[in-house]
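Every protein chain except one is present and positioned as in the full complex.
Our next item is chain A:
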Amino acid sequence: MTRKGRRLLLISCAIGVLGVAAGLVLFALNDTIVFFRSPSEIAAEHTAPGSRLRLGGLVKDGSVMRQDNAHVRFTVTDGGADMAVYYEGLLPDLFREGQGVIAEGVLLGDGTFRADSVLAKHDEKYMPKEVADALKKQGVWKEGEATR
């Protein structure tokens, strides 16, 4: 094979591999991204049940109900609307009433949310950025308030 031919082969192999990788990335992105929504957005957009979401807001004061075997119900609020969440599992260390939280799971037909993971950040001064933005939109959160 000539030098040119070999280089051509090499380059076409490279393009082939990168093409496959690009296709893979697009396919995977299409299938696996999860949107972030606040309770108000879900109420306003009439989000279809069954969609996978990340729900963010504050844990409503007095809403946490623990049953045995770590079944938990709580309400996520952003000041504008509430969303009841059901979760089976251990809550993270920093999960507290009145604190920011992100729950990932599925919106059910009865308007409640079934979470399969609950995140609270690992610093008590820190508010997840998405949650802070959602709360600002509802006017619950003021700029500069303990944002770190």
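One rule holds in what follows: a residue touches a chain if its C-beta (ideal position, glycine included) is under 8 Å from a C-beta of that chain, and two chains touch if they have at least 3 such contacts; residues count from 1.
Just so we're on the same page, contacts and distances are computed from a predicted model.
A.B. asks: For the chain that is missing from this picture, which UniProt protein name fits: "TIGR00659 family protein", "UxaA family hydrolase", "4Fe-4S dicluster domain-containing protein" or "Cytochrome c-type biogenesis protein CcmF"?
C.D. replies: Record says "Cytochrome c-type biogenesis protein CcmF".
A.B. asks: Kindly state which of the options A:24, A:44 or A:106 is in contact with the chain not pictured.
C.D. replies: Final answer for the missing-chain contact: A:24.
A.B. asks: Touching residues of chain A against the unshown chain: what are they?
C.D. replies: So the residues of chain A touching the unseen chain are 1, 3, 6, 9-10, 13-14, 17-18, 21, 24-25, 27-29, 31-36, 54, 66, 68-70, 88-91, 93-94, 104, 121-124, 126, 128-130, 133, 147-148.
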